[in-house]
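With one protein chain withheld, the remaining protein chains of the complex are depicted in position.
Chain IDs A and B follow the sequence of writing; residue 1 opens each chain.
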Amino acid sequence: MAPSLRTLYVRPNSQSDKSSIPSQQPIGKHSSLLENMSPMKLCVPGERLCGVEDCIPGTGTYLRHGHIFASLAGYVLRKNEGEELPVISVVKETEAQLLPDVGAIVTCKVTSINPRFAKVHILYVGSTPLKDRFRGTIRREDVRATEKDKVETYKSFRPGDIVLAKVISLGDVQSNYLLTTAENELGVVVAHSEAGVQMVPISWCEMQCPRTHAKEFRKVARVQPEYLQA
Amino acid sequence: MPVDHRRIRGPDESFSPRLFLPSGSAKCAAAEDRRSGDGARGNMDVRAIFARCGLVSQAKGSAYIEAGNTKVICSVYGPRETERRDETEMKRGKLLADVRLAPFSCRKRGQWIQGTEEKDLSQFLLESLRPGVLLQKYPRSQIEVCVMVLENDGAFLAHAVTCASLALADAGIEMYDVVMGCAARRSGDAVLLDPTFAEEHDEHPSPSGKESRLTLALMPAMNQVSGLQAEGEMDAESLVEAARACMEGCYKLYPVVQQTLLKSVRKKAPPPES
């Protein structure tokens, strides 16, 4: 037996398969190996999917010389969305990697506060968790829509709060993602009181500790059902 | 020689036992043809590879390749926030590559301190992979590729390229094409594809005295070469010949790489409902 680490790298549930010596068949751009038993077509990056006259390129694809190619390894999906041509896209796992984009609703955790802005870590884009943390900034003027000059960041957020916010800009060289909470649905969704108990919102700008009944100021979000999971 | 205070230090000087072999015992490797011990592998055959995706639980994507006794593992992290920023990185993502040789991976023990050799290897890997990645999709972010060579039995850099591109695809990083690596050694007029360590370090050079090595990175679906590194003496014609041989080698391994990726996609998730 040749010394090999492969025994450890085969997950118990996967069938033991031999390493295949590459078949000596002539190499074409589409090897027949790809058109296999699976009812749904799979592809690898660089595989040509179709021409632009057949489909509209969707996620996980790119255009080159009038053809649509796959940029991900995954399942090929064709969807008719009322247009003349179906949209072709490549899907990997259940959710693709997302980066925060302008207009996206993100869930973040407040890390620090000063009179001009609050710094946050972005944890979720929509309902997709980010594997790596991205930092964002909520400036004082972006906390709420009215009476912007009267905003006090300390009365809006505290470190550790979970906040729903919207991306307004990817920021420039110095700054991080710029976020806003200036909508009724945006703001603090989870906060802990000084006693360490999760507080209950009592108005758009106050939350109360159920144990000590102390009130604390926050920019409270009117939570919408679809964001409840965060 | 800088003293490393962060590691447990041994004696100031130590020597590989191979330095003290009785003279004349060094075995002759065949100069121009594959040794009979290597089975039926012809000069233009590549070693069968074993490849798997997704074994490092902490990484976004990872891959492991075994070609003969050469063993390479790679993991990919990111896209995550760039650490240092300058104007150019705002619109495109930044790719970083780090190649390390484990100290026990070579016949002679290596040092942990990263030498210039490892920096050169990292640079080659980076330049070979970069044309394959859609970096414009990852503004403000960096993607890190870390490779560890566990055992070097020849052509490890070429296999590191293949391994890294498998790990990138496993991580769901968008790519124009996978990138494949293949190496060749030219000794006199003979070309040995995917050489073993013994073949790479043949102590009995051919009578013509022309020794050279070549590592090539290829994007097989686009049929474009993204990296090429040659060392030693070679004329233009033989360089082209050796490069062609490497490209053939890549195409031979391509189906295995495709299968590895498809297998990992299937294992991770069932087909989505359309």
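In this section, contacts are C-beta pairs under 8 Å (C-beta built on N, C-alpha and C of every residue); 3 or more make two chains touch, one makes a residue touch a chain.
Here, contacts and distances are computed from a predicted model.
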item: Hidden subunit of the complex - UniProt protein name among "Armadillo repeat-containing protein 4", "DNA-directed RNA polymerase subunit", "Exosome complex component RRP43" or "Beta-Casp domain-containing protein"; value: "Exosome complex component RRP43"
item: Where the missing chain makes contact, among the chains that are shown; value: A, B
item: Residue touching the undisplayed chain, where the options are B:V147, B:V161, B:L214 or B:V257; value: B:V147
item: Option from B:N43, B:N69, B:Q123 or B:S238 whose C-beta touches the chain left out; value: B:N69
item: Residue numbers in chain B that touch the chain omitted from display; value: 4, 6-11, 13-18, 20-22, 55-59, 69, 71, 73-75, 77, 80, 98, 100, 102-107, 109, 112-114, 144, 146-148, 150-153
item: Touching residues on chain A - with respect to the absent chain; value: 1, 3-5, 7-8, 107, 109, 123-124, 127, 129, 132, 162, 190, 229-230
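Note that only the chains that are shown with their structure count from here on.
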item: Inter-centroid spacing, chain B versus chain A (mean Cα positions, whole Å); value: 32
item: Chain B residues within the chain A interface of the complex; value: 46, 48-52, 55, 60, 64, 66, 69, 71, 77-81, 85-87, 90, 132, 134, 138-141, 150, 169-178, 219-222, 251-259, 261-262, 264-269, 271-272, 274
item: Touching residues on chain A, where the partner in the complex is chain B; value: 2-6, 9-11, 14, 19-24, 27, 29, 31, 33-34, 36, 38-40, 42, 44-48, 60, 62, 64, 69, 71-75, 77-79, 91-94, 96-97, 99, 131-135, 170-174, 176
